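Of the protein chains in this complex, one is absent; all others appear in place.
First chain written, first letter: the chains are A, B and C, and each begins at residue 1.
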Amino acid sequence: MSPEAASLPEGILAHHFASLERQNEAMRLGMWLFLATEILLFAGLFTGYSVYRFEFPLAFAECSRHLSLTAGTVNTIVLITSSFTVALSIHFARTDQRRAAVVCLALTILLALGFLGIKAIEYTAHFREHALPGKYYAFEEVKIPGAAMFYTLYFMMTGLHGLHVVAGMSVLTWLLWRTNQGRYSSRYYTGLELGGLYWHLVDLVWIFLYPLLYLI
Amino acid sequence: MNEVLRRLLFLPDQASTFARDVDRLHYFVIITTFIMSTAVGLTAIFFFVRYRRRSETQTTPHIEPALWMEALFVGTPLIFFTLWFFLGFREFVRQQTPPSDSMDVYVMGKKWMWKFAYPDGPNSINVLRVPAGRNVRLLMTSRDVIHSFYVPEFRIKQDVLPGRYTQTWFNATMPGRYQILCAEYCGAGHSIMRGEVIVLKPQEYENWLAFQHRGLVATQDAQPTALDFAPPLGNMVDQGRRIAAEQGCLKCHTTDGTRHIGPTWLDLYLRRERLNDGSIVVADEAYLTESMMDPALKVVEGFQPVMPSFQGKLAGPEVAALVEYIKSLQSDAVRIGPSEGPAYAPIRGR
Amino acid sequence: MGESGSSGRANVALHPDDRHEEHAHSAIPYVVVWIALLAFTALTYLTGKQHLGAWALFIALAIACLKSALVALIFMHLKDSSGMTRLVFGTSLVFVGILLFFTVADVATRFRPATPAGAPFGTERSRPEGLLEHEMPE
Partner (left out) sequence: MRLSEDDSHALAGAPAAPTYLEDGTTVMSWLNTRDHKRVGVMFLVSVILFFFLGGLFALLIRFKLLQPGPFFLDALGYNRMFTLHGVVMIFLFLIPSIPSAFGNFVLPLMLGARDVAFPRLNLFSYYLYLAGAVLAILAMIQGGADTGWTFYTPYSSTTATQVLPVLLGVFILGFSSILTGLNFIVTVHTLRAPGLSWMRLPLFVWGIYGTSIIQVLATPVIGITVLIVAVERVGGFGLFDPARGGDPVLFQHMFWFYSHPAVYIMVLPGMGVISETVAAFSRKNPFGYKAIAMSSLGIAFVGFFTWGHHMFVAGQSTFNAGAFGILSMFVGVFTAIKVFNWVGTMYRGAISFKTPFAYICGFLYFIVFGGMTGVALATTSLDIHWHDTYFVVAHFHFIMVGASVMAFLAALHYWFPKMFGRMYPEGWGLVAASLIILGFNATFIPQFLLGNFGMPRRYYQYPEHFQALNVASTAGATLLGFGFLIILIYMTIALRYGQRSEANPWGSKGFEWLTASPPPTHNFDEIPTITQMPHDYRTHEPPGVIRVA
């Protein structure tokens, strides 16, 4: 190891771990377990979706046609790209290119904002049409049983996903700050990596939401 | 044998064709359970007596079970449990499949009463009359929350769901009266949501049916409702309910949303009522009180001013109780909504 | 849960993903995956517009699965991470599957009137013989 590399910041070893390596492994395992819980959290809504789609296929198809496919597609592209930039930022951090890592993270956050913006525009449109969930449903164009249920699911799923986007953004902002301080390097980048994992999960969920909601 | 075990286990009478078969499996299962738990307990005690600690420094050999032993541990329960399953499931499928010659009765559960309707026949509340020896299918739904139709003597139970139908069936063997209990928790009146199945001899049943066809709808089988059995519970709402019944308000007002001589009380509180002079009032406490004291002052559009004044007939607290009662009559979120009621389905193969 | 040897800590160290070795970590896979994801999105979009009927859902989900596999394997480094993390991820998917399977199986095999109105596979909307509308148990 070059002396230069040795001066790069390392993680702090807690007293109860035998080695940094082990500690990183523990953190990564912990994160994956956390992601598993997130997956099961969404699974509840996906179950609801499957059941009601099974019961009301017509209503679901009809309602889905009233969502903006363009907005959905653009958002998919935005989110995929943001996932890509996060992956890049980790790559740059671990190859000691701090500037590039920071830029990539900033880009990710911008893309996330873009995603939320587009979602907000969609939501506004739904509000205007009264295509709202549950008892607020008063959408003139679709009046078949099950339509309200579609919008309930639509709002719950995108809403919960949106919350995750916001949470992910906050994490990324914090990571951006720390990366800028030079906390992550080829010798230690676990924190950044875990944040990235979370963001990828947000992307994963959307990859399924997109066809299920917009493309029936 | 059957009788002894039945009494020993406190099982109720066997009044349907299922009961005996279910009970037989019940005996088998419970006896196995007893034997196994006692055996395990006794073995533990035996080992304790036999292998007491003799000295504080005693060491013991390392023992691992042989493979055949573990196989036994897995195999025995597995065989028993699978056997239970097959015996039980055969019976279960039978209970879930009404025979195609069953007569239908429609059941509606509602907080906290049971309503029964016969095709082209009478309706009744809380009393279900069926002929003995005949297959009866119940097609059931609920008006508000989940209830469960339970007749212990028949060994049948089926949840009753809002917005959709469920079914069950039975064939009662012994004429008599059997209690219907609600077995799914449904609120304050859950434990008094009781009804009765009256199993009649076939001929008596025919007579009853014929008699019912003669009368007016309003006089058909007017049964007291569960609420009449409900003891005073002590709070304002319950007092109000009692007073409303005593004072005869319910002769003209309904609490379930239907229109009668007077407007329904369901969702009345804070409703915007249009009066016959075209103006609109909000039915707040003041208006409700006023309507009892001076009904003719503000008459609701579409109704006749026939309500008597209760000035002087109701004490202050009574009025307050009535108002509280009316306020409590808010329909649940569970209403007949955009999705229409479920469909009727004939029994498969009929 | 592999190692059952007795050698302790060193042995338990879970396969480190070669990051202390300095061989150049490349960004090219990320770019490739990104492009593939975009392509797949386009594909979903196009097939989605075709109204392929029963196949539409299947195709859309198949593509979504492919996409998420790419994200998980490459972006999330599942490809070269320890067996345990893979197991965790896999297990969570299995349990999602269980939840979905039994719940949908229930709805699909129920007593038919037990599904609400509007469900196309429900039965004929007939009234029981002789029972007029207002007499239906409310």
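Following the convention adopted for this analysis, contacts are C-beta pairs under 8 Å (C-beta built on N, C-alpha and C of every residue); 3 or more make two chains touch, one makes a residue touch a chain.
Everything numeric in this text was worked out from a predicted model, so none of it was measured.
Undergrad: Out of B:T57, B:Q203 or B:T258, which residue would touch the omitted chain in the full complex?
TA: That would be B:T57, which touches the missing chain.
Undergrad: One chain isn't shown here. Among B:G133, B:P175 or B:G189, which residue touches it?
TA: From the options B:G133, B:P175 or B:G189, the contact with the absent chain belongs to B:G189.
Undergrad: Footprint of the hidden chain on subunit A, which residues?
TA: Touching the missing chain: residues 13-19, 22-23, 25-26, 29-30, 33-34, 36-45, 47-48, 51-52, 55-56, 132-137, 145-146, 148-149, 152-153, 155-156, 160.
Undergrad: Using the document's contact rule, name the residues of subunit B that touch the chain not shown here.
TA: Interface with the chain not displayed, on the subunit B side: 9-12, 18, 22, 25-26, 29-30, 32-33, 36-37, 40-41, 43-45, 47-48, 51-54, 56-65, 69-70, 73-74, 76-78, 81-82, 84-85, 87-97, 144-146, 148, 150, 152-153, 155-159, 161-164, 166, 179, 181-192, 194, 231, 233-235, 332-339.
Undergrad: For subunit C, which residues touch the unseen chain?
TA: Looking at subunit C, the ones touching the missing chain are residues 1, 3-12, 14, 84, 91-92, 95, 98-99, 102-103, 105-111, 114, 116-118.
Everything that follows uses one rule, which is that only the chains that are shown with their structure count from here on.
Undergrad: Centroid from C-alpha atoms only, then distance subunit A to subunit B, rounded to Å. What do you get?
TA: 46
Undergrad: Using mean C-alpha positions as chain centres, tell me how far subunit B is from subunit C in Å, no decimals.
TA: A distance of 40 Å separates the two centres.
Undergrad: How many angstrom lie between the CA centroids of subunit A and subunit C, rounded to a whole number?
TA: One centre to the other, that is 16 Å.
Undergrad: In subunit A, what residues contact two or more other chains?
TA: Correct list: 145-146.
Undergrad: Multi-chain contacts only, two chains or more: what residues does subunit B have there?
TA: 339-340
Undergrad: Spell out the part of subunit C that touches subunit A in their complex, as residue ranges.
TA: For subunit C paired with subunit A, touching residues are 9, 12-14, 16, 19-20, 22, 24-25, 27, 30-31, 33-34, 37-38, 41, 44-45, 48-49, 56-57, 60-61, 63-64, 67-68, 71-72, 74-77, 81-82, 84-85, 88-89, 91-93, 95-96, 99-100, 103-104, 107-108, 115-120.
Undergrad: List the residues on subunit C that touch subunit B in their complex, please.
TA: Within the complex, subunit C touches subunit B at residues 111-118, 122-131, 135-138.
Undergrad: Quick check on the complex: what are the subunit B residues that touch subunit C?
TA: Contact set of subunit B toward subunit C: 96, 104, 106-108, 115-117, 119-120, 123, 139, 141, 143, 161, 163-167, 339-346.
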